[in-house]
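Before I ask anything, let me first share the structure, which is written out below as structure tokens.
Taken from a larger complex, these chains appear in their original positions, while the remainder are omitted.
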Amino acid sequence: SYVLGAQSKKVISSKKPCKRLVLYYHDTMFTGNNAGNATAATIANPNGTGLGPFKFGKTVVFDDPMTPDKHFRSPPVARAQGFYFYDMKTTYNAWFAYSLVFNSTKYKGTLNIMGADMMDEATRDLSVVGGTGDFFMTRGIATFRTDEVEGADYFRVEMDIKLYECY
Amino acid sequence: SYVLGAQSKKVISSKKPCKRLVLYYHDTMFTGNNAGNATAATIANPNGTGLGPFKFGKTVVFDDPMTPDKHFRSPPVARAQGFYFYDMKTTYNAWFAYSLVFNSTKYKGTLNIMGADMMDEATRDLSVVGGTGDFFMTRGIATFRTDEVEGADYFRVEMDIKLYECY
């Protein structure tokens, strides 16, 4: 559905990432008395701004563990550091910007990611807009799939990270 | 004004985008009693932080309609979901990060955009840093031109989106 100009030099197959990582994001909200377990905190508008009933404007900063499987207590292989906010008045919908920070024997470096998280969709794609260290200059797609929601204070998202530019 | 290194392999003509979209962004602020029409809300510092008289630090989250012409009531062809804040003490100036979310018969996917909005300039360029779906892995430039401002509660910006990397 778009026109490729003659100056477009790169041909990348959308079916073959040069690297792929499937990780689980665990977001445990700070409720005031769980600082030992919590890894995320509301920084503005805990109940939203009043524009609709879906917490429009509630904003959260996080330093969440990323595990290779669904288990909250598995050793994290990375941290997800960044923020999200809710941004729709007719349903729950969010917007994310964050870094995946790797510091293990396998990987050292970061992936930087931003995009819309349309929570009603089974899966949704965000952009990997850059990387550092072992992920030097990479780009790609991070596909979110909600894996579990436990009330307002914990949710888990599968992040299927496909890199299409590797160096 | 810069040196091209020998390792720079891509040659992209800045004059020929591989795709171009001109859309209008309508930002209608929530004032407390217009939830039906409003699509944006202040999440912090409605009057700024006090660092100068230009609302430095006022921060807004939006889910704004994008129309193909200037008319607020035209059917939107995308949503702009993200945030901006004012960030200068000597004039109005803003910084934006957001996604354009397309979900129509023509396009499905997103464009992710960030950059400085120097509101005193006739036009200003932000970066399209990634895309998904029909805009898979794209990059480019989004040129803002303020089209109308109606007090503090509505403004319209023409966004001329030129993509230079298409896949």
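In order of appearance the chains are A and B, and numbering begins at 1 in each one.
Keep this in mind: contacts are C-beta pairs under 8 Å (C-beta built on N, C-alpha and C of every residue); 3 or more make two chains touch, one makes a residue touch a chain.
These figures come from a predicted structure and were not determined experimentally.
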{"item": "Identical protein chains across the whole complex (2 displayed)", "value": "3"}
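Throughout what follows, only the chains that are shown with their structure count from here on.
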{"item": "Relative orientation of copies chain A and chain B, as a Cα rotation angle in degrees, nearest 5", "value": "120"}
{"item": "Interchain centroid distance [CA atoms averaged], chain A/chain B, Å", "value": "21"}
{"item": "Chain A partner contacts - residues on chain B that touch it in the complex", "value": "9-13, 16-19, 30, 32, 35, 38-39, 41-44, 59, 61-63, 81-83, 97-99, 101, 106-107, 109-110, 112, 114, 129-137, 164-167"}
{"item": "List of chain A residues in touch with chain B within their complex", "value": "1-12, 14, 44-45, 49-52, 56-57, 59, 85-89, 93, 95, 97, 114-116, 118, 125-130, 139-141, 164-165"}
